[in-house]
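Read through the structure below, which is laid out as structure tokens, and then see the notes.
And now, chain A:
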Amino acid sequence: MSGWQHHLIIAPILIPLAAGALLLFFDERERVLKAMISVVSCLALAAVAFNLFRLAATDGFDGVYLLGNWPAPFGIVLVVDRLSALMLVLASILAIPTLVYALARWHTAGAHFHSLFQFLLMGLNGAFLTGDLFNLFVFFEVMLAASYGLLMHGSGSMRVKAGLHYIAVNLAAALCFLIGVSAIYGSAGTLNMADLALRIGEIEGERRMLLEAGAGILGVVFLIKAGMWPLNFWLPGAYSAATAPVAGIFAIMSKVGIYVILRLSLLVFGQGASAGLGLNVLLYGGMATIAFGTIGVLASQALGRLASYSVLVSSGTLLAVLGLNNGVVTAGALFYMVSSTLTIAAFFLLIELVERGQDAGASVLAVTMEAYGDADEEEEEVEVGVTMPGTIAVLGICFAACGILLSGLPPLSGFVAKFAMLTGMIGTNVAGEGPIPASVWWIVGLLILSGLAALISMTRAGIRTFWASMEGTVPRVLVMEMAPVMLLIALTLALTIQAGPAMRYMEATVQTLQQPAAYIDAVINARRAGVAEAGGPGGGGGI
Partner candidate 1 sequence: MSHTILVWSITFSQACLVLAMVLAALRMSRGPRAQDRVLALDTLYACSMLLMMVFGIRTGKDLYFEASLVIGMLGFVATVALAKFLMRGEVIE
Partner candidate 2 sequence: MMDHARDLPAWAAIAVSVFLVIGSLLTLIGAVGFARLPTFYERIHAPTLGTSWGTGGIVMASMIFFTVLGTRPVVHEILVGIFVTVTTPVTLMLLARAALHRDRAEGNPQVPAEAPVEPPADEGQPAPGE
Partner candidate 3 sequence: MEFVLSLGIGIMTGSGVWLILRPRTYQVIIGLSLLSYAVNLFIFGVGGVKSNAAPLLEEGVPVSTMTDPVPHALVLTAIVIGFATTALFLVVLLAARGLTGTDHVDGREQPK
Partner candidate 4 sequence: MLPYPLLSASLVLMWLALNGFTLGHLILGCIVSVFASWGVAALRPAKPRLRKWYLLPRLVGIVLYDIVRSNIAVASILVRGRKASFKSGFMTVPLDLQDPTALAVLSVIVTSTPGTAWLEYNSLSRTVLIHVLDLVEEEEWRRLIKGRYEALLMEIFE
């Protein structure tokens, strides 16, 4: 592998960082330039992510990047494996449509949208790539800080109130994160995940107990992020208050928690004495989350809340399914994660367009509301959209597609995802493996119910928005706003058609996750550049 390719691993962090920093040099009025920088960065990011994705699937790829050229347990490492590459691709795929959507109008609703957006991407990518617990904390904070800014982008009472709750809960979570990480450091003496996985077997007695307590506290943090009931009440408020493009990119934020849980539970707690730590919490918590999300989906009147509760359903599904700790099901869950992230993003983007049509004055009102009380904001151009023929039809089709995706109906990827998980639980893949445990039946029931609830809610909402109130008024929608939604839906369609290859990737991913030895080995024995001897552990490593 040539040298420059190896540096690609850090590019997903550096590109948005540099773009975000560069954006600071330009005044808010240079909108076009800022937008250009942002778009170029996102495109570059996508190119890099796809490249890494491709590389991660090839054999013999050295996905470990030693920052500062320090050997593994001491310095910080970035690790690209199939899972992190998948998440990178997902994030960058999501970034482009949401950014384009934002360029239509929202990026002018407040200061520094583009910088914050880039920093959010940086935080996301960092969280996906890092192989170090404390570095994970740092990137969590980067991501969260940017999300605070983005959530309140556009200001307004709703957003700020939601932002207050969101920040307060996340600050408490951040403190827990610190406690957890330091407890792990105090009991295991390392921060590197791979090293931790190595050491965990040797830790005994009180130190093991402290380690497990630390891991538990850490788990609470990730569950807060992932939105497990009853730690998820911040989520509907926050997501539904955010502007459409922000909510769109937030779709992947709750998946970060899932990602980390998946990563740590299989890497560190996959084997050995602490194996399966907290799996039951995931299982039952996940089921409770599905139930709560389902209830919320039914109880939501506003589309934004409906979408937010769909996020919870999706999180709950993933948590519960991960709690089963079954390879085939986990592969299905990965597929589901990709599919539901795209779906929810598309839905959040769509909601704004749809609701714009509900009240003829709404779009103007939204703009004035944004600008209210602010002296130095130049006036928004009122004519933001053009009434296109067929707008309603396109919106309606997209809405129906979202409904189909959310409720897991064919022919889009929501069905394939649900099927992939279900078949792993009760279908052919467990044929003849004895009786099916009760918890699986519960999950199956909840999954079906949640799909049904989404169906009921979405028809209710769709009928209300498209057929009962939209008569005569056609929302003003720009092609630039419609295209991202359609792109995302098209992606789910592509995912459906290419379900076979996609599932193969997911299965391979799960296989690598289930054999953490290779990961650990790659990290610990990663070669330092320019150092003659293989970068083994230093004097104090004690490995």
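On how the list was made: all candidates are chains of the complex that A comes from, given by their letters.
The rule we apply is simple: a residue touches a chain if its C-beta (ideal position, glycine included) is under 8 Å from a C-beta of that chain, and two chains touch if they have at least 3 such contacts; residues count from 1.
Just so we're clear, the structure is a prediction, and the values are computed from it rather than from any experiment.
Visitor: Determine, using the touch definition above, which of 1, 2, 3 or 4 touches chain A in the complex.
Guide: Of all the numbered candidates, the touching one is 3.
Visitor: Under the touch definition given earlier, write down the residues of chain A that touch candidate 3 in their complex.
Guide: Of all residues in chain A, those touching candidate 3 are 134, 138, 141, 145, 148, 152, 155-157, 160-161, 163-165, 167-168, 171-172, 174-175, 178-179, 181-183, 185-186, 191.
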